[in-house]
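This is the structure, below, for whatever I ask next.
All protein chains of the complex are present and in place, except for one that has been dropped.
Labels run A and B following the written order; every chain starts at residue 1.
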Amino acid sequence: MSKPIIATASLAGCFGCHMSILDIDDRILQLIELVEFNKSPIDDIKTFTKQCDIGIIEGGCCNSENVEVLKEFRKHCKILISLGECAIMGGLPAMRNGIPVKECLEEAYLNGPTVGLNAEKVMPNDAELPMILDKVYPLHEIVKIDYYLPGCPPRADLIWAAVVALVTGDELNIPYELVKFD
Amino acid sequence: MKDRILNIVENFEKDPGRMMDILLEVQSEFGCVSHEAVSIIASALNVSEVDVTQTRSFYHFFTCQPVGKYAVYVNNSVVSCMKGMSEVVDEFEKVTGIKFGSKTQDGLISLHYTACIGMSDQEPAALINSVVFTELNREKVRKLVADMRAGKAVQEMFTELGDGINAHPLVKSMVKNNIRKAGPVTLGEYTVGKGLMKALGMDSKAVITEVKDSNLRGRGGAGFPTGMKWDFCSRESGDHYVLCNADEGEPGTFKDRVLLTERAHMLFEGMAIAGYAIGAKEGILYLRNEYAYLKAYMESVLTELRNKNILGKNIHGKGFDFDIRVQYGAGAYVCGEESALIESAEGKRGEPRNRPPFPVQKGYKNKPTIINNVETFCSAVKIIENGSAWYKAIGTPESAGTKLLSISGDCKLPGVYEIVWGMSIKEMLDMVGAENVQAVQVAGPSGICLPPSQFDRKIALEDLPTGGSMIVIGKNRDLLKDVVLNFMEFFADESCGSCVTCRSFNMILKNSIEKIVEGHGIKKNIDEMMAWSEILRKTTRCGLGQTSSNPITTTIKNFKELYDMRVKDVEYQSEFDMSKAVKDSCEVVGRPAIIHE
Partner (left out) sequence: MSEIVKFTIDGKECQGKKGQLIVDAAADNGVYIPVLCHMRDLIPAGSCRICTTKVNGRYMAACTTPVDEGTVVENDTPELLDIRKAIVEMLFVEGNHFCPSCEKSGNCDLQALGYKYQMMAPRFPYAFERRELEASTPKIFLEKNRCIFCKRCVRVIKDDQGRSVFAFKGRGKTLQINIDKKLAANLSDEMAKKAMDICPVGAILRKEVGFVEPIGTKKYDHKPIGSDLKNIYQ
């Protein structure tokens, strides 16, 4: 039997969840025994080269590119996991939710304390840039998500336990200390 | 301003318990209760500013910013919408050049929405500076706005007066009674003072026994046995209070409006009888602000009754003292809940209390209090006058007497009907001239939406209990959009917000039904709404939360096909719309939105 294939991505996140994946330390050696990686920053495969079993996504959707990547993942992965607070509820980037996007952009590029660096007061508008969404969306508001692993970041042991359970089909028992929202 | 406000506070003896009256006077005099006013009131009453703001911000007729010289409050309840509110709104916006929720630059006119104002039989209706305008249309709106610009007094903006007491010099209102059917009890023959005279000749316990024996049950909708309530209360020690619930806020109800207009004497007499029965000296009529147009008349009736010694000291020489004051609300549906009403009458935000203790134990000012509906007190007068046996002989074994119905919506003869309990919905529809009926909303939004297959059911406490609201919904209506969504918006606005589940679920359920109406719903959403409604019902403190999901649950039960038609049978559906989501940001930075799908 071939090994299950995993893909990962960080959308509007800080890569902290990916760091936490690496925090499984030497178990990473076991992990590569268990699974194969496809599109992921871990192996630097940029585009899907095959259908995957598990997609793990960090970060919410704050722009159009995030949405497109997320939809690609949904297309290519049987199971999709929201990893971390940002994926689950938008996280810190979502602190702008509730504030009109106009106000946010003006604060960032026209009125904020750091706009001195932007002497011409230009708002980035190149057609090559992703478009900013009206708010930061939790992943499950855009595509169907199968599992959620909370935490900021989710504890490495939680990620490990969840992935192993998914791959082996064993029951997942999560100790109290592993589920935290911070 | 400061002196005037201090004067008002003085007039109410610097009593924080009269906060509502203080705020009402300030609002009416200055067009708002500003931060400055709050600060003056707070220091005069020696309470904190946040406490004044707490009350001020709870009621929607109190505003922080000044309303227009003419403040127009258009009713946006279901029946008003059915009868053409959108045209009225459109015309107001067109001729004033402003949107609802705002004020003209010169401060002359402000436009507001308000919940049901008790005029469902003559919609679309609006309040302008507390004066009622009914059966509005585009033409009337144009004339009204022209009159406002000409600086006319609001009372002079109409010429035709309503019938009965509506035409009384102290009322002078265009409101019509629309009494379509008078029965033997509340709208039957009535002689002022007869019932009270008889009661005073009886032992107070005997009065309670008489009411108990009559099987009279609360007419506000809950149907609690009135005599039992009076009995419980009379057994408590200390000062007692009689409160009358005239908050009539259930959309589609207006029968108390008619009683207050045509049977004010009877109501006050009923309160006095109750006062005698339970041993109270003071009564309060809690009257919704929407009916403030009756204010001068109410005061004149009270004066008249005092002059006749039906109220006042040593009534009829029997050593019984009793007087009544009128407490006005300021726009909050939840104050129809009895303990919220008490809080409001005490000058606080209208938040329902936890039970126990019950109002009969600890009510107004924490003293034993009975609270009854207007119709209940009126019925009690006739019961004492004619005896319990007479009363019990009317109606069904479990529902004695008559019931006033406020019937509105898609029918030829909307109005008030005093019916004998036990009438079927079908008989009722024939009576009001209703054809092609899709549904009848029984007992208002918090009641049930009844399909034609159940029109043989009886209007009675044991089958279809109602406080009186009956809204006929024709086949041409979009039940989910025109009715259910409107009701859910209403509840989301009117929840006091104290219980987590009521505050949140009403919003969540409103959003769910909106999603379905807009065509984004999936099958799973229907089950979710049922499950969430059940949690809401089980976890809230008062009747509002326990019934506010009824518009959804009763239509899912009785009109499932309307839901099935609108939802998709898929496991997951996102509401995310890329073009909508990027529209604002693209506009702000000045770039075209390029959407790949």
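Please note the rule applied: a contact is a pair of C-beta atoms (placed from the backbone, for glycine too) under 8 Å apart; a residue touches a chain by one contact, two chains touch by 3 or more.
Keep in mind that what you see is a predicted model, and the values were worked out from it rather than measured.
Contacts of the undisplayed chain with the visible chains, over the whole complex, involve A, B.
Checked against the full complex, the one of B:186, B:495, B:550 or B:585 touching the unshown chain is B:495.
Within the whole complex, the absent chain has one touching residue among B:51, B:290 or B:323, and that is B:51. Residue-wise, the contact with the chain that is not shown comes from B:535, picked out of B:535, B:570 or B:595.
Within the complete assembly, A:95 is the residue of A:22, A:45 or A:95 that touches the hidden chain. Counting over the whole complex, subunit B has residues 46-51, 53-54, 57-58, 332, 334, 349, 354-356, 492-501, 503-508, 511, 528, 532, 535, 538-541 touching the chain that is not drawn. Taking the whole complex into account, subunit A touches the unshown chain at residues 82, 85, 88-92, 94-95, 97-99, 135, 138, 140-141, 145, 147-150, 152, 174, 176-177, 179-182.
As a convention for this text, only the chains that are shown with their structure count from here on.
In whole angstrom, the spacing between the mean C-alpha positions of subunit A and subunit B is 50. Residue ranges of subunit B in contact with subunit A, taken from their complex: 571-572, 574-576, 578, 580-586, 588-594, 596.
If you check the complex, the residues on subunit A that touch subunit B are 64, 67-68, 100-102, 105-106, 123-127, 131-135, 137, 141-144.
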